[in-house]
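Notes for the one structure printed next.
Not every chain is included here, but those present sit where they belong.
Order of writing sets the chain letters: A and B. Residues in each chain are counted from 1.
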Amino acid sequence: MVQLKQIKLLTTEYNQFILITEQVMGLVRESNIKNGMVHVITKHTTTGITVNESLECLESDIEEFLTRLVPEHLPYAHARMLPDYGSTAGNPTGHLKAHLTGNHCHFVISDGDVLKGDAQDIYFCEFDGPAQRTVLVQVIGE
Amino acid sequence: MVQLKQIKLLTTEYNQFILITEQVMGLVRESNIKNGMVHVITKHTTTGITVNESLECLESDIEEFLTRLVPEHLPYAHARMLPDYGSTAGNPTGHLKAHLTGNHCHFVISDGDVLKGDAQDIYFCEFDGPAQRTVLVQVIGE
């Protein structure tokens, strides 16, 4: 059995970490799938999906860490006039932070429960906001 | 068909790379699933799952590399008094190394074989040990 839902997000910051654990858990419950897997995948290339502990201090550590590895001021090739766009691309750092973060996560569903460790929460990571974003949540199983 | 098992690990080092390939392969054989996928997911946020070649020199290169990107001495926000814990958090680097590493891997099962490249081994990565850890191994297919 396969069930597909979407989470729509309107991000408000340039870099932003948004918890989507509860929405994912709710979609798993609605699916009535008792044993299987939930796959969470972003549809964008300047965003990420990650699993980490839900603490504000950790969100700021991850954001500062990614900005330290991918500083804004470097001479990126993507920060230039793109004829196809008719404008200058300004989001090379978003693409690189997405490369480091990954664009999906998975959790096991067993006897109707999502088997999540106590500290595990699901974050949607915005690296080029504000923007309208879509996350696919697929539940597959029995 | 869905089969779920756990691997329990007691890690002994602060940062440690533990091969779990044989345990995962054994659980796939026990599942009697001949065509499908095995998903390997850690339940923790200061650990990782990665696929790389099993060589001691490479384990130390990965460990040194992650420590170079995430040094212990930086002023992380998470290294502070956390009222909910009643203590000072000391593991921001573990969370950041987990962010870079990822928390899962997958292998295809075909005709009863796990389709693993010759150099591919599965590592559980401890970034805040010693600790008791749990890895979920789900086999899904026919």
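One rule holds in what follows: contacts are C-beta pairs under 8 Å (C-beta built on N, C-alpha and C of every residue); 3 or more make two chains touch, one makes a residue touch a chain.
This one's a predicted model, so the numbers in the text were calculated from it and none came from an experiment.
K.L.:
Which copy number describes the whole complex, given 2 displayed chains of the same sequence?
P.N.:
Here the complete homo-oligomer in the file comprises 3 chains.
Keep this in mind: only the chains that are shown with their structure count from here on.
K.L.:
Could you work out how far the Cα centre of subunit A sits from that of subunit B, in whole Å?
P.N.:
One centre to the other, that is 20 Å.
K.L.:
Note which residues of subunit A are touching subunit B in the complex, please.
P.N.:
Residues 35-37, 50-53, 55-58, 60-62, 64-65, 69, 100-102, 105-108, 110, 115-117, 119-120, 140-142.
K.L.:
Of all residues in subunit B, which touch subunit A in the complex?
P.N.:
2, 4, 39, 41-45, 69-70, 76-78, 80, 82, 89, 92, 95-96, 98-100, 102-104, 134, 136, 138, 140
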